[in-house]
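After the structure tokens below, expect a handful of questions from me.
Here the complex is missing a single protein chain, while all its other protein chains stay put.
Chain naming follows the written order as A and B, and within any one chain the residues start at number 1.
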Amino acid sequence: MPINYYIFLSIALFCIGIVGVLTRRNAIIIFMCIELMMNAVNLLLVAFSKMHHATNGATNASAGIDGQIFVFFIMVVAAAEVSVGLAIIVMMYRNIHSVDVNFLNRLKH
Amino acid sequence: MNALILSAVLGVIMMFSGVMLKQKSAVRNIAITGLFLLLVVNILEMSGMSFFRINTAGMMHFDRFSLLFNCIVFFSTFVYLLLSARDIEKTGNYYAEYFTLIFFILCGVILVSSFQSLLILFLGIEIISIPLYILTGSDKKNLKSNEASLKYFLLGAFSTGLMLMGIALIYGSVGSFSTAQINMTEKPGALMIAGMILLLFSMSFKVSAAPFHFWTPDVYDGAPTVFTSFMATIVKVAAFIAFIRLFGEAFGNLQPQWQIWIALITAATLFIGNITAVFQQSVKRMLAYSSIAQAGFMLLSLYAMNADAKEGLLLYSAAYSLATIGIFAVLIKMNDYTFDGFNGLAKYQPLLAATTTIFLLSLAGIPLTAGFISKFYMLKAAVATGRHLWLVIFAVLMAAVSVYYYFRVIQAMYFKEGQPGIITTSPVFKYTLVVLAALIIILGIFPNLLLNWYYF
Partner (left out) sequence: MIYLLQGNLSVSDSGSYLPVAIQVLFVVGLIALLIFLTHILGPKRKTADKLQSFASGIESHGDARQPMAIKYFLTAILFVLFDVEVIFFYPYAVIFKELGWNGFLAVLMFVGFFLCGFIYILKKGALKWED
């Protein structure tokens, strides 16, 4: 399959994520949209990795391998971010009993 | 490499010291000693004594620039801990964990100051950001702190998403994450340009440059003041080092494409930071906007991207961090964060008032202080590019505006009557402040004391 399809698919996923972040008001859904953005990136990286391997694999057997390694790192960092983020959301929920980001206006004077 | 490994190990040590040791003072002393060791080890590496030989596969490179920058960061953190370690403990129950997180952040700072691969850049930025989300929300019962933390987290993760997309697109067009390889592309395609723009956006977000600055005042205001001090100084200059390395080493050949964008961002940052700071009523919030304004000045180095700019950025990061840490250390001791809270401070605490004045003068860029000479370097670098002179003139005008809001604090301290509510301070605190103020003046008169380290 041509690489363009992958690029279009992951850009589409990425844009869905961005639109979700900008329009939704529930902190957890915003967070899910951010994860969607990261997964779009993962998909794209794997596709590019495969592409670089197909084009340069004959001369360099490990061509394109770093893209997939990067995906591993993104997953791990995303998991770390999830744990911190959910902890923050839970902390927020215990104090104001809501996860609506519209409540986040105490700091605006 | 020395400092990187040591800081990771120190983080683990601090983690366990919280479990094993019961006295707060012991934990604090371990942290301060550890930081001192970190500084020593880093200086040893600068003079050629590296304890570890690790093959990083070209992903990291410790050159003079990054090592000297790390020295500045460690020194600033050392001073920060000397001044505010007691206040860190007061934030919450998990006093050892705060130091742990600070050491892990330093780990991230070392990564972003010496990366040669976008993978390390990403990891470094995340290692800096994730502990910061926790530190911002460390005052768990305080709704403002919660809110700042959630806001910072959501926006930070969003900008990380943008950065990752940028990296992925660049990887698609180049086939490698190495900055040197990226710089070798002769004809940048659409993928490359799109990736670069996404990276530009996310990095401007991390340094709080103008169209992406909106989170800064809220987060800095909501976070516990001790951690605001850390975020506004050390973390911010680290993000700048990452920014300048990324655009110098990976996109150096594309400079004609991005220079005008950086110029516009710089102008917007200077304008918004300085003008909004004028209208603030709280000193803490004024300092948040002032950090945006100072970021505008640091962006000038990115715009110029020449030898002067690199020297200037080192000097600026030292001058800015030290002065801001000093002001925040005094601010933490105040009961009232408004400008009126400072009324009459000179009468009751002449020493605190005098040192704060020096810090404020340095931030405003008055001659004989480090702030002046670093601003001078920045402007010199920008003039040397020979283009967009309007930017230099604009920067000077904005520096003049900044004098107004810094002098408001000085005016409150010296020329207004009042009874400032202030928590008692220890002698060590006062001596450190005096040394810090002296250091700022010495750096202002002999900037070469710092810059000579860069060359040999």
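Everything below uses one rule, namely that contacts are C-beta pairs under 8 Å (C-beta built on N, C-alpha and C of every residue); 3 or more make two chains touch, one makes a residue touch a chain.
Keep in mind the model is a prediction, meaning the values are calculated, not measured.
**Q** Over the whole complex, note the residues of chain B touching the chain we left out.
**A** 12, 15-16, 19
**Q** Take the complete complex as the reference. Which residues in chain A touch the chain that isn't displayed?
**A** That gives, for chain A, the contact residues 49-50, 53, 57, 61-62, 64-65, 68-69, 72, 75-76, 79-80, 82-83, 86-87, 90, 93.
By definition in this document, only the chains that are shown with their structure count from here on.
**Q** Take the average of all CA coordinates in chain A, do the same for chain B, and state the distance between these two points in whole angstrom.
**A** Chain A and chain B have C-alpha centres separated by 27 Å.
**Q** Could you pull out which chain A residues touch chain B in their complex?
**A** It comes out as residues 3, 7, 10, 14, 17-18, 21, 27, 30-31, 34, 37-38, 40-41, 44-45, 48, 51-52, 56, 63-64, 66-67, 69-70, 73-74, 77, 80-81, 84-85, 87-89, 91-92, 95-96, 101, 103-104, 106-109.
**Q** Considering only the defined contacts, which chain B positions touch chain A in the complex?
**A** 119, 122-123, 126, 130, 133-134, 137, 140-141, 143-144, 146-151, 153-154, 157-158, 160-162, 164-165, 167-169, 171-172, 175-177, 217-218, 221-222, 281
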